[in-house]
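A selection of the complex's chains, in situ.
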Amino acid sequence: MVQVTVWNEHRSETKHERGRELYPDGIHAELAAVLEAEGHEVRTATLDEPEHGLTDDVLETTDVLLWWGHEAHDEVADDVVEKVKARVLDGMGLLALHSAHYAKIFRELMGTTGSLKWRDTRLTDGERERVWIVEPGHPIADGLDEEYIEIPQAEMYGERFDVPAPDTLITISWFEGGEVFRSGCCYQRGKGRVFYFRPGHETYPVYKQDEVRTVIANAVEWAAPVDGPEPAFADQREPLEAIEEGLPPEHR
Amino acid sequence: MVQVTVWNEHRSETKHERGRELYPDGIHAELAAVLEAEGHEVRTATLDEPEHGLTDDVLETTDVLLWWGHEAHDEVADDVVEKVKARVLDGMGLLALHSAHYAKIFRELMGTTGSLKWRDTRLTDGERERVWIVEPGHPIADGLDEEYIEIPQAEMYGERFDVPAPDTLITISWFEGGEVFRSGCCYQRGKGRVFYFRPGHETYPVYKQDEVRTVIANAVEWAAPVDGPEPAFADQREPLEAIEEGLPPEHR
């Protein structure tokens, strides 16, 4: 059982009729239901709540945070971003979903811009994405029957994706329009694990697909904190081993 | 021939008699001389110059930037840090030396705190460090005869070093007092290459050692920019391949 908080900007899916039909209570509600069904303890938080719903209390009791944001990244307060970052470095897992490639928290943890190519879905109403599992032995692929996940309608994201090379690359997406994308990327940052997972546009029923839900549920377990040793970042005045005497102190 | 800029805080080595004796014109002058002797075009820049000496002109004509800072990281202006970061992501190489593990620019590019253990040299006058070359086939190890570099007196830095696992780990340091440290770490960030290299305290003649100079000179060549394709981060309105018609646009 993992303590999960699903954070959602909760703007994009309310603006389009299709988004409202698909996710009437918001994408956060959809994802929360998926993870509750897995037996996790799940809360939600959204941009417009005080402190974006990410108070110290919430963060301290969150094992894994899911992040969905799209058009209001700039409205996320910097001090909240810093708190979330500190929690990740201290061991909290983070799932950055879809357009969260451009969220402040993701960019800060990556050290890069998170930029990429995309195709405006108002022109094409999306296109076919085929998410190939390139590491079928990884825990995040557990329970998937097929070697790829086909998403009938998707917003394209294409390379170059400006992120550090992932510690482990789990999926690569093929797009009908001719692009490819590293769509499932694992990172260790501090004591925390980060998983970027591309699928999930607000106007397509991507989060209704079983395989997509399986990947997200697996990633939550994979990203859950570990009770490892607490690093001391401090002056080690007493060496563990005897040090030979060096030059006399008056030289210092 | 690489266009190099050596940046130095130029505070630490002026405060101690030993530092003034070792590096009378500053650590930047010492490193600049090493790299000029290699045939590179070298400039220097320091904290107290306007814009810390890192004007747009300087940055745009720098292939590889060396960064030495210790006690005044906070005095580096954020807008200069952002400019340097943008240049690295655009291809400029960066060598973060010694206490630059805690420089704003390094922490921003890593996405972590850069924290570590250390031992105050006023108590022991340093200790022996043995820098083991663990990837002897890497270009940064070119020309080294021995499998380790012995540094008679060094300030200890010990693990846990809070950085992302390096893309390539070149050296691991052994310390007399009982610690180890990932002391030579390669990273790709955007189009730029970053090398963190630990040796180099201001009160010890570390930068006088031939092997240390060899590593730094090699790293400059390794980090020099490459003329690869320029990523377009933009809406790809015209797909490269035909996209089947999807749902009617009124659904959007």
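Letters A and B mark the chains as written, and numbering starts fresh at 1 in each.
What we mean here is this: a residue touches a chain if its C-beta (ideal position, glycine included) is under 8 Å from a C-beta of that chain, and two chains touch if they have at least 3 such contacts.
This is a predicted model, so every value here is computed, not measured.
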Checklist entry - In total, how many chains does the complex have, if 2 are shown? => result 4
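Convention: only the chains that are shown with their structure count from here on.
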Checklist entry - Between chain A and chain B, what is the gap in Å from one C-alpha centre to the other? => result 28
Item to check | chain A to chain B touching residues, read off their complex | outcome: 16-18, 89, 108-113, 115-128, 153, 156, 158, 160, 162, 164-165, 167, 176-179, 187-190, 203, 231-237, 239-241, 243-249, 251-252
